[in-house]
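Sharing a structure here in structure tokens format.
A protein chain is absent from this complex, but the other protein chains hold their places.
Which chain is which? They are A and B, in the order written, and residues in each are numbered from 1.
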Amino acid sequence: MATKSLARQQMLGRLFIYSALILLALYYLMPLWVMVTTSLKPLDEIYSGSFIGLPQEITFEAWSKAWSGACIGTECTGLRPYFVNSIMMVVPAVLLSTGLGALNGYVLTKWRFKGANLVFGMMLFGCFLPYQAVILPMAQVLGRLGLSGSIPGLVLVHTVYGICFTSLFFRNYFITIPDELTKAAQIDGAGFFRIFLSIMLPAALPIIVVSCIWQFTQVWNDFLFGVSFTSGSDTPITVALNNIVNVTTGRKQYNVDMASAMIAAIPTLLVYVVAGRYFVRGLTAGAVKG
Amino acid sequence: MTDISQSAAVPGTAPQRPAATLSARLARWLPRLVMAPSFLVVLIGVYLFIAWTLWISLSSSAMLPRYDFVGLEQYVRLWNTPRWHTAVINLFLFTGLFLAVTIALGLLMAILLDQNIRAEGVLRTVYLYPMALSFIVTGTAWKWVLNPELGVEKVVQSWGWDTFAFDWITRPETAIYCVVIAAVWQSTGFAMAIFLAGLRGIDSSIIKAAQIEGASLPRIYASIIVPLLRPAFLSVIVLLSYISIKSFDLVLALTNAGPGGSTEMPSTFMFAYTFQRNQMGVGAASAIMMLMTVAAIIIPYLYSELREDTHGH
Partner (left out) sequence: MTKYKTLLLATALALPLPVLAQEKGTIEVLHHWVSESESAALNVVRERMAEQGFGWQDSAVGGMSGANATQALRTRLASGNPPGAMQFLGYEGLNWNAEGVVRDFSEPANEKGWFDAIEPEVAEFVTADGKFFAMPINMHRQNWIWANKKVFDANGLSVPQTWAELIAMGPKLKAAGVVPLATGDEAWQIQLIFDALVTDLNGPDFYRKALVELDTEALSSPGMIAVFDTLREVRGLVDDGFVGRDWAVATGMVASGEAAMQVHGDWAKGEFLAHGLKEGEDFLCFATPSKTPSYLFLIDSFGAFTTRDAATTAAQAALAETIMDPEVQRAFNRIKGSIPARSDVSVDGFDSCAVKSFEDRAAAIGNGAMLGALTHGFASQPQFAAVFADVVGQFFVTDMTSQQAVDMLVNGIANAM
């Protein structure tokens, strides 16, 4: 009798847990649902009043227009060239900031020098800088370096502000690796870089994933730096998307807007779907521990 | 702190030979050299630029930077601006609500997900994906969902509940809550991931022991597990505060600081004054105020964090 009611209670508990989780999932999926369905509807259907709801007629026209036909100013190239720009920007920026972050984390935990904590604290504070405040001086610096209005300029900017985060990630991770390990390697005659490459990096895989995901998302989604430091055909995809979505006259093409938004979102979505599990695992492995 | 001196004295180095001294010196300086470029760019990109902003906030800069000195005039002007008051109040209201709801919901989701759920991977991805999207991307969809004539209100009414009202975004006194809803949507997955990571790091034998002693599951969570999550709480609080202070495209995409300026935040205020209103000095002053707020939150946190670490070593 007692076991039966206990089982019943457990069943009810499971039921509650599952329904709560599914309800929450619906809340999380709602905006995505709106975007996907709208992007598949013909324009007339949208204007006849159904913003939310299944499309009666499915068309991929909006997607192909967003990818290769939509106009920005007098250029009608769609998002394709800007997608390429973003890739050109995001790959070096992520690699550079992650690599430097790993080195910094390594130095800050295993080769501590006088004032290391201060250096780390100063870097960490950089994470919290409101970027609007640095746009103008940064523009002046980029101009001096001859990098203004270019993708390499954006790579530099994202690397500079990305280092703050990646150093934090790696430092908090490496601090959990016992010092004895590196000391033993030192006694065996391994040098600074040798220890880094053959001991630290292989152990750091989870946090490398976390750092890459974080940086990829931040850099890919950035709008402020993109709109400030580039223009015309050199802009990243978020700026191009903003231009498409902000068309203020003419019948607003909501399906193209939504398809463009989806295209701009696919890379980051993919990264989260594919690498999401490593993200949680990486957080477990170190980033949480302060 | 002593690691470095030990490493310089690695056995095998012969101090009397000049070449070896050089390499030993190099070895001693190598870590610092490796960090130097990063530190230098941060020094310029963060601290030099903050100094520049500070200077601008003390100048009469309007459309372009002007390098003169007018004292605290821009700060007086800033605090005489009703819009700035709205921004400050909103920041605290928003941050408080956003932190409370995101932490509560994120913790709840993490605990629920930690009960050996089938399809955990799928659900986790669903909760986490908003973090991947910029509000430049999701802003329009959210605007529709929250709009009473297009979104939730209309859908629920069409189900037959005629008196259902959800028009918060149309009213200045409630619009900020809509911003909170969207912000919670974006960040809870992240909080959940950190809490989940924390939960997975807790030794399961603790739970079993408590269960044997007859404690109920909710009790175990409330009195044993949640306190053990303290580091996770700290990380979440710091990261969420960061998100809320910087929230910029969220507000722009959702309400554009409206209706009637009621959802103005310091970040949007600063942008508008610097780039739209030709009052760069006021904009810079607001940036300095934001930085001071951040410093007030972060520096104590950093201090306690780093002190603990040195004790640990």
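A few points about this structure:
Here is the rule we go by: a residue touches a chain if its C-beta (ideal position, glycine included) is under 8 Å from a C-beta of that chain, and two chains touch if they have at least 3 such contacts.
This one's a predicted model, so the numbers in the text were calculated from it and none came from an experiment.
For the chain excluded from display, the touched partners among the shown chains of the whole complex are A, B. Among the residues B:Ser38, B:Thr102 or B:Asn147, only B:Asn147 touches the chain that is left out of the figure. Here one chain is not drawn; of A:Gln140, A:Thr176 or A:Ser198, the residue touching it is A:Gln140. Residue B:Asn256 is the one among B:Ser60, B:Gln157 or B:Asn256 that touches the chain missing from this view. Listed for subunit A, the residues touching the missing chain in the whole complex are 47, 71-75, 135-136, 139-140, 142-144, 148-149, 227-229, 231-233, 239, 242-252.
The chain not displayed touches subunit B at residues 62-65, 77, 80-83, 143, 146-150, 167, 169-172, 175, 252, 255-256, 258-262, 271-272, 275-279.
The rule we apply is simple: only the chains that are shown with their structure count from here on.
With centres set at the average Cα position, the gap from subunit A to subunit B is 14 Å. Across the complex, subunit B meets subunit A through its residues 1, 3-4, 6-7, 10-12, 27, 30-32, 34-35, 37-39, 41-50, 52-53, 65, 105, 108-109, 112-113, 115, 117, 121, 123-134, 136-138, 140-142, 144-145, 150-151, 154-155, 185, 189, 193-194, 196-198, 200-201, 231-232, 234-235, 242, 245-246, 248-249, 266-267, 270-271, 274, 283-284, 287, 290-291, 294-295, 298-299, 302, 305-306, 308-310, 313. Across the interface of their complex, subunit B is touched by residues 14, 17-18, 20-21, 24-25, 27-32, 34-35, 38, 51-52, 100, 103-104, 107-108, 110-114, 116-117, 119-134, 136-138, 141, 157, 159-161, 163-164, 167, 175, 179, 183, 186-187, 189, 191-192, 217, 221-224, 238, 241-242, 245, 254, 257-258, 261-262, 264-265, 268-269, 271-273, 276-277, 279-281, 283-284, 287-290 of subunit A.
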